[in-house]
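Only a single protein chain was left out; the remaining protein chains are all shown in position.
Think of it as A, B, C, D and E in the order they're written, each chain with its own count starting at 1.
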Amino acid sequence: MTEMRFAGFGGQGIIRSGIILGRAISIYDHGFATMNQSFGPEARGGACSSQMVISDTKVLYPYVSRTDFLIAMSQEGYDKFIDELKEDGTLIIDSDLVKPKTDKKIFGIPSTRIAEELGNRIIANVVMLGFMTAVTKVVSVEAMKKTIPESVPQRFIELNIEAFDRGYHYRAE
Amino acid sequence: MKANPRDVFTGTYYIDGDVAAAYGALAAGCKFLGGYPITPSTEAAEAFARKAPYVGAQFIQMEDELGSIASVLGASWSGKKSMTITSGPGYSLMMENIGLGAAMEIPFVIINIQRSGPSTGVPTSTGQADIMQSKWGANGDYEVIALAPESPQESFDFAIKAFNLAERYRVPVMFMADECVGHMTEKVVIPDASEIEVEPRRFYQGKKEEYIPYRRDQDLVPPIVKAGDGYHLYITGLTHDERGYPLLDHRSLPKIEKAKVIHKKSTNPYLVDKIRKNKDEIIEMQEDHLEDAEVVIVSYGITSRVAYRAFEQARQEGIKVGMLRLITVWPFPDDRIAELAKKVKGFVVPEINYGQIVFEVDRCSHGKANTILVPHGGASVHKPDDILGAIKKIVKDNKKYEQVIEYTTTLEKTIFKGSLTEKIKK
Amino acid sequence: MRVRERIKPFGSEKPQPVKGELIIIEDRCKGCGFCVEYCPNDVLIVSDKFNSKGYHPPEVVHEENCRYCGFCQLVCPDFAIFSIEEKAVESKSNTA
Amino acid sequence: MDPIIEIFKKGVESSQCDQKDICMVTDIAYHPEVTDYLGMDLFHTSRGRAIPFATGMKLANPRLKLAVFIGDLATLGGNHFVHAGRRNMDIHVICINHYHYKKVGGEYAPGVFPRVPLSPYGSFDEPLNIPHLARSCGAVYVARWTLLHANQLSHAIAESLRKTGFSVVDVISNEPDILDFYFQHSEIKNGEDTLNVKIVPDGKIIVGQFVDRERPNFIDSYNEQMTKVLGDKFVKIEV
Amino acid sequence: MEAIITQQEAKRHPMDNLLRMDRMPHIWCPGCGIGNAVSAFADALDKLEYNLDKLCVVSGIGCTGRVAGYIKVDSFHTTHGRAIPFATGIKLGNPDIKVVVISGDGDLVSIGGNHFVHAARRNIDLTVICVNNFIYAMTGGQVAPTTPTPAYTTTSPFGNFENPSNVPQLAEAAGAVYVARWTALHMRRLTYSIVDALKKPGFSVVEVISPCAMYYSRINKLGDGLDMMKFYYDHSIIKHGEPTDHLEIDYQKEIIVGKFVDRERPTYSESMGKWFED
Partner (left out) sequence: MKETNLAVLTGSHDLTGSQACAEGGLSAGCRFLGYYPIFPSFDIVERFAERFSDVKGVLIQMEDEISALAAVLGASWTGKKAMTVTSGPGFAQMAEHIGLGVMLETPCVIVDVQRDGTSEGSPSAPGGGDIMMARWGSHGDYEVIALSPNSPQEMFDMTVKAFSLSEKYRTPVILITDTYVSNLNEAVHIPDAKDIQIHTRKYYKGKREDYLPFQYDAKDLVPPMVDVGKGYRFHVTGLTHDERGYPVMDEKCQEWNVHRLVQKIRIFAEDIVDFEEEQTDDADVIVVSYGAVSRDVIHAVHQVREEGIRAGSLRIKTIWPFPEKKITQLAKKATHLIVPENNFGQICLEVERCARGRAETHYLYHASSRIGQSDDIVKLIKKVMKK
């Protein structure tokens, strides 16, 4: 069983990320993934997180207690959830927006900046998803690539796939 | 009757409980939704609105919740399966007209995605504190059926079940999901229409001239007709007799005489009897390891999934715990609880409120077993450790409690630096 | 004192253009760009840097052009920018 | 039988609508016999919610014609009135204004005459100008008559039933002994600007037909928009 | 950077005594115009030099409903649609208090429509600032009574087909004594209108057309808040005294702004006082 959490603020597509990942796992990878979300009243800018329990069998308890992966896209999200991360857990951050103070395993990517380079900051989450797929290997690339076109508007499919690839290959660069 | 294939969006989805409930309602043949946006139920209304034009259903966003519930009642009398979707504050506004629906014996479904209260509370997070309100919220006496799903898949299934029960018994059926289930996203499999059993409306089959609106069948439920079919209906929210005529003619009688007339003629007793007498058919629950259980966790909705972890841990530690999950919260399984109370040490009732169903459990146990409430104010769910702690407390305390014991949760301890009650009482 | 309420300059000393100084509370900014767009004297541009929420706050580029009209303050939905009269600051800092 | 029911029956007959399709929705308790007398269904709903109830009925079965009788419209159900007018929902409102609440003793209601004899202080509340509100919120047919103008009233009801949109007939009615007062104090001004038909303490009661216009109604605009966007995939709600 | 910080310490934001700066940044999205409405209101208060202790702000639910929480006067955040009756209670309970209702279109016109109508009819001495963004934003972009046809929203996924409400017309028909409408860009005029409305005894309504960059403009592909503001700049026409039935707002068409109604009617308290004297 793998537990993970996306944290950031409203408008970054935190919950959308969870849905894409969960969909990829439960429909194309035939696993079980339960996604829970929590968000404030703000549509943009408020604290927001989605938690994900991934398992090979049916998920009974749907919440995370100790996360294996924390994907933080804001300082606030990092501060709030870093204690929840397991000792050997992995931290994935947007390196422009989060300044970590921890000795845990860290992978950083300037996802917002990459998204802006690609022309739309809204797809920062997809960049992050690509990067996360490469780092965590909880989901297959094929499943993600099948899911993304179903989850975004028609006219943005190519852009999103490109964003995903940029994220996925970021480590190699 | 099988569902209409046009209404069923067969496939495998990764959707949240709100959307699943909307798909379930559509599959059950719901053709009218009068709604008003309120967090966290909006996703359901939105999903319905997206699909409605494809299946000949109508979505209307009314000006407020009072309007939406009233329009649902009207639509149901026009012969369409109808529902509304709301959450706490909207639910409160609907109360008067839920009473009207019950009094007119209109089949309809209310999807209530519960949030933290009271008042506006925390709109974006969970609660289970409307459970008592669903039964007692409107003035006068009536009975309802309430269902509590625990996952998006159940959200879909129970939405169909809710419509079936509503049509079967001509009562308001409350679909009491909580925000957690509503916003939890999981795999939902929507089967083929041929696998979905749908209860058709109990239309009156006899001669038009002989129709009497509230003449009951064997099971105390009267058949229904559509408005505008020439039955010359007179339907009122006033206390009425079998013909639907209000019992106002006896105004001139002295009070006591009048009361006697009303007592004899009114159909009010059937509003409660048709559920109370048929409750064995309605009640559904899920039982787990009750055979050898010393302690039983009674839960419903999302709490049952949380409690499951405590259940597993307790079993690992060798405590004989059983699970009783209420699928229909109302009517309440009085007899089953009473039966269990005779053989177990106690009940642990975790709820995301400060005690509602726990009092029902306590009542039904007739002092034979102890009852512990694990309260939670909302905005989140229990910590499984608290539930485990309550289980251990029952095992350890070898005495009879004089009332429901409120377990002091870790959250309460951290915030009030101990038990609030004890602190003040000192 | 507001610009339009000032004493008319006729007959008195030569009018000095009013100069303002802009203060930007960067962490409140949500990068809507209203102040940049509607500044009559194009004092501001959108900066490159991120604030703590990941938005680009405005940056003063032509400070000398600011006439203390106050529109940026009025049009800012986030109360993140305001202007003060330059003189006032000096005198204030002197007394303080 | 209540005089308004008689007048309504006449109106229905002269409107040549199929009686069977008409449904009465009220928030006033009428005697049950009116259903057989009129030959139509009657729904007595909770206070103030007759309009949304009728809205639901209309949308779920567009064949029906809904005659909504409301008493204390201007209070509890005011919002539903405004929004049904905005949507141009195809229902026909017959708004019966009494001087005071018939059922509730001497309390005054807005939308009626000020200075109610039974209310302890009378009413210093200014009454609502119902025809003007109806016009402002989008009604396609607005008329006002007193109970004395029985013929005009039944004609107005027939007219309003023929419209396919939100139509309002404002009926000023009270106990018979005050009919003489109507006779002396009412003035027929058809087509008058609704702004000027406010009821003021010492002025005339202006009656007449004020608005008669065409606007697309809710169901038509719904069908039109959905057909435009969805084409063949759109399924109309079945009768 | 450092220089700026020291200056901040030297001088606080000019609205500091009017706004709860301890709650900033507020919850509204980037490009949202509600902040502008608050800004104009605060500026109007500044101009009027009111005794802020005797001022009270009541809001309902919704994005605009949060305004009460940011204005540093006695402020109430009540239930959905019920800001006006709550304010009525305050006003009648203590007539010395100036009560202002700031809320959104959904809150005031949809669920609270009846209270809006009746408070206007009674002419209760309230000032209502209605921020109209054409959508229910707090709940995620549902169709509102003010949504123009055929705008798209989450509950009108195939285009809105309902006729929209016209707030100034409703206010006038119900009996408001002062009705004005401005967009979030007309900041100075809006401020002066609010000043006028606050000075006017009786039920006064100021409608503020405000961009919703998150839901309304995104789902209709109208760009961000700034694009909406530019649209207002290009398409708003000032016509004072325009008959209110001309004020319907069509989708992406011109918006008529200005002051439409300014009339005298006895307020509720005045009529009541007079009645008692008689």
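One rule holds in what follows: a contact is a pair of C-beta atoms (placed from the backbone, for glycine too) under 8 Å apart; a residue touches a chain by one contact, two chains touch by 3 or more.
On a predicted model such as this, the values are computed, not experimentally measured, just so you know.
Student: Have a look at B:46, B:130 or B:386 and name the one touching the chain we're not showing.
Tutor: For the chain that is not drawn, the touching residue is B:130.
Student: Among D:46, D:136, D:173 or D:209, which residue is in touch with the absent chain?
Tutor: From the options D:46, D:136, D:173 or D:209, the contact with the absent chain belongs to D:46.
Student: From the list E:28, E:86, E:136 or E:203, which touches the chain that is not on show?
Tutor: E:86
Student: Would you indicate which residue among B:289, B:368 or B:392 is in contact with the undisplayed chain?
Tutor: B:368
Student: One chain isn't shown here. Among B:8, B:47 or B:93, which residue touches it?
Tutor: The one listed residue touching the chain not shown is B:93.
Student: List the chain B residues touching the unshown chain?
Tutor: 66, 88-89, 91-93, 95-96, 99-100, 102-104, 114, 116-125, 127, 129-130, 132-133, 135-142, 236-239, 246-248, 251, 255-256, 258-260, 262-263, 266, 268-269, 271-272, 353-356, 359, 362-363, 365-368, 375-380, 402-403, 411-412, 414-416, 420-421, 424-425
Student: Considering the whole complex rather than only what is displayed, give the residues of chain D touching the chain that is not shown.
Tutor: Residues of chain D in touch with the missing chain: 44, 46-48, 75-76, 78, 101, 103-110, 119-121, 125.
Student: Pick out the residues on chain E that sit against the missing chain.
Tutor: Residues touching the hidden chain, for chain E, are 20, 23, 52-56, 58, 61, 68-69, 72-79, 82, 84-94, 96-97, 114-115, 117-118, 276.
By our rule, only the chains that are shown with their structure count from here on.
Student: Name whichever of A-C and B-D has more C-beta pairs touching across its two chains.
Tutor: Between B-D and A-C, the larger count of C-beta pairs in contact belongs to B-D.
Student: Roughly how far is chain A from chain B, centre to centre by C-alpha average, rounded to an integer in Å?
Tutor: Spacing between the chain centres: roughly 36 Å.
Student: Cα centroid separation between chain D and chain E, in whole Å?
Tutor: Centre separation, chain D to chain E: 32 Å.
Student: So how far apart, in whole Å, are chain A and chain E when each is placed at the average of its C-alpha atoms?
Tutor: One centre to the other, that is 38 Å.
Student: Give the residues of chain E touching no fewer than two other chains, as numbers and ranges.
Tutor: Where chain E meets two or more other chains at a single residue, that happens at 25, 28-30, 110-111, 113, 138, 140, 145, 158.
Student: For chain B, what residues touch not just one other chain but two or more?
Tutor: Correct list: 53, 63-64.
Student: Can you check the complex and tell me which residues of chain B touch chain E?
Tutor: Of all residues in chain B, those touching chain E are 35-39, 42-43, 45-46, 49-50, 53, 59, 61, 63-65, 89-90, 119-120.
Student: Considering only the defined contacts, which chain B positions touch chain D in the complex?
Tutor: 6, 31-32, 34, 53-58, 60, 62-64, 66-68, 70-80, 82, 96-97, 99-100, 226-238, 243-246, 248
Student: What part of chain C is in contact with chain A in the complex they form?
Tutor: 30, 50, 52-54
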